[in-house]
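For this depiction, one protein chain was excluded, whereas all remaining protein chains were kept in their positions.
As written, the chain order gives the labels A and B, with residue 1 at the start of each chain.
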Amino acid sequence: MSQEILRVNNVSRIYETSGGSFGRKNKVSALDGVSFNLVHGETLGIVGESGCGKSTLGRIISRLDTPTSGEIIYKGNDIAKKSLSAMRPLRKEIQFIFQDPYASLNPRRQIGAIIEEPMRIHGMGKDERRARAHELLEKVGLDKNSYEKYPHEFSGGQRQRVVIARALTLKPELIIADEPVSALDVSIQAQVLNLFKELQDEMKLTYIFVAHDLGVVRHISDRIAVMYLGKIVELGSVEEIYNNPQHPYTKALLSANPRIDQSAKSTRQILTGDIPSPLNRPSGCSFHTRCPIAVPECSTREPELRRIGAVDVACNLVV
Amino acid sequence: MAEKLLEVKNLCVSFKTRKGVVRAVNNLSFSINHGEVLGIVGESGSGKSVSMSAVMGLIKDENAEITGEVFFNGEDLLKKSDEELRAIRGKDIAMVFQDPMTALTPVYTIGWHIREQLQLHSDISDKDAKARAIELLEEVGIPDPEKRVDQYPHEFSGGMRQRAIIAMALSLNPKLLIADEPTTALDVTIQAQILDLLERLRKTYNSSIIIITHDMGVVSELSSEVLVMYAGRMVERSTKSSLFANPQHPYTKGLMNSVPRVDRARTSRLETISGQPASLLNLPSGCAFRNRCPSAHAACTEQPTFISDSNGYGAACFLLTEGVRS
Partner (left out) sequence: MTRFVIKRLAAAVFVLVSISILVFLIFFATPGVDPAARIAGRNADQLTLQQVRATFDLDKPLHIRYVSMMKHLFIDRDLTSYVNRGAEVLPQLTQAIPATLSLVFGAAIIWLLLGLILGITAAGMRKSWVDPAIGIIGIIGVSLPVYWLGEVVNLITQGRLHATLFRWVPPLGYVPFTESPGGWFLALLFPWLTLSLLYAGIYIRVIRSEIVSLMQEDFIKTERAKGAGEKRILIKHASRMSLITVVSLFGLDFGALVGGSALLTEVVFGIQGVGRLTFTALQNFDLPLIMATVMYAAFFIVIANAIVDLVYAWIDPRVRRG
């Protein structure tokens, strides 16, 4: 039976920025009351546009950032307020993969040393490290002699493989990947996505996959959380979200995505206006300024995420 | 048949570098008619952007060598002096680039930029130019244009900036608009707005558009014809519908299969193109794709010729010629 590995409860993150006059601070609510759970071995895709808080959420779950309030229950323990040192043993189990494979590898170190780094930090012996590094290189589809090469000798796709190998060194259980393929060319992106899937089957990994590309998210995820301005507006299985979206934002997002197959070009819905800045979030339902079906009530009443049919939706009008 | 607006013949662009000669564009030939939209698709290093910079005379690198012919309205642009080209750039051929955040000089207002574009090619007073700028901003859907015209680029969101840049590019009613990844830096819902805007403006102005992109979806939304590039060469050219329904070149097929699709149920694996993109410094002999091609065979060590029909549609692959023979 699948068991719960992570439960995120009402997590919020408020950033304070200077910029107000005479020391007054502006408050930016990057995440606002986000809740979801994750079972072992599944992939949750988090999708949304800029400013929706998807990256912040990824960073908070991996505790690269601390939530302002709320709980993050990992295997029964709340890690939301754990100190850096208390988090250390858990770093083995929760790994984070960044977007840019060019920036996340130290250019002056050999690939072998880069992959062994986490093992060294956790005190593994030299021979053991070396053997494991070779095993991992093979696993992510890189040549054995990559061990002695430097990052600049690799293309973007190969670098992202190195990054993945490094993330796997300590046998993690949960991997949080923030836009891991968006910097890659299409043909390479597919290879890396396949690698993610193979590794998941083989190592029983659980993924949180943050991305803006709806196709990528659809391909990799079991469940999807759609975010808009710091909130989850819809959460459900891939099939439900893509085939039968409920929230007007989800619908608009899917319809805005450029399609290869133009034969099915139906009523394409184009949202008007810009994405509001998280600095001044609209009142009530934050989507009401762009929502095609909004009614006056939406500007005052903030919808809760609630179960409707097979999905969770945060909309006043969906019944 | 309608007169060709732009005809590129055997365009080659190479750069001398310390590591050797980079052949960025190789024997590229294509044409575009009045009112047409051509999509040029390719991955990084395919030569799609470089070829258009060469057409515009924007390659300033002294290590670059450009050969071939580029006929625009019957005149060879590559033979023109920089001064003559300048008279064409911005007026007859306009360009929109990828990143709206960096494409405008930060110290000048949006109105200043549009006014500059107008005054570079026409005698128009400051007052009239500003009025025209407001008109243009309104046309591309910028709310409150009287106020926005005096704002600086940093006061505009990414999508609004790209609108303003498009307004500027279209201000002199160019015959051809070259858009280099115009929506890549934008969010999906904003991208849809910009694509919609380009489509609407094309109808009003009857400009031809060349849209350069890596995104098959964007091409499919906007263009009537598609040209696929790989490692500096055109590998396939076709109408949009036949390209997507029936791709000829193995690279085109691979590329389309490797895109994770929003409109298709997920499969356990994406079909992929194996290996890494060819290095322009060290291209394999013959077909540059053969190291990654699932149907490569002995003949592929020779360079395949581009087999085309009377419309210029076709592909550069031995599978086609052999198909014809058998």
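Just so we're on the same page, contacts are C-beta pairs under 8 Å (C-beta built on N, C-alpha and C of every residue); 3 or more make two chains touch, one makes a residue touch a chain.
For clarity, every value in this text was computed on a predicted model and none was experimentally measured.
> Sort through B:A87, B:A245 or B:L281 and give me the one touching the missing partner chain.
Hidden-chain contact among the options goes to B:A87.
> Among B:L28, B:I165, B:V226 or B:L319, which one is in touch with the chain left out?
The missing chain is touched by B:I165.
> Among B:L11, B:V41, B:I66 or B:L104, exactly one should touch the missing chain; which is it?
Residue touching the absent chain, from the options given: B:L104.
> Which parts of subunit B are in contact with the chain that was left out?
Residue positions of subunit B that touch the missing chain: 56, 58, 62, 82-83, 86-91, 94-95, 97, 99, 102-107, 116-117, 120-121, 152, 154, 165, 168.
Note that in this section only the chains that are shown with their structure count from here on.
> For subunit A and subunit B, let me know how many angstrom lie between their CA-based centres, rounded off.
The answer is 32 Å.
> Which of the residues in subunit A come into contact with subunit B in the complex?
Contact set of subunit A toward subunit B: 49-50, 155, 157-158, 185-191, 193-194, 197, 212-216, 218-220, 238-239, 242, 252-262, 264, 268, 270-272, 274-275, 290.
> Touching residues of subunit B toward subunit A in the complex: what are they?
Spelled out, the residues of subunit B in touch with subunit A are 43-44, 157, 159-160, 187-193, 195-196, 214-218, 220-221, 240-241, 244, 254-263, 265-274, 276-277.
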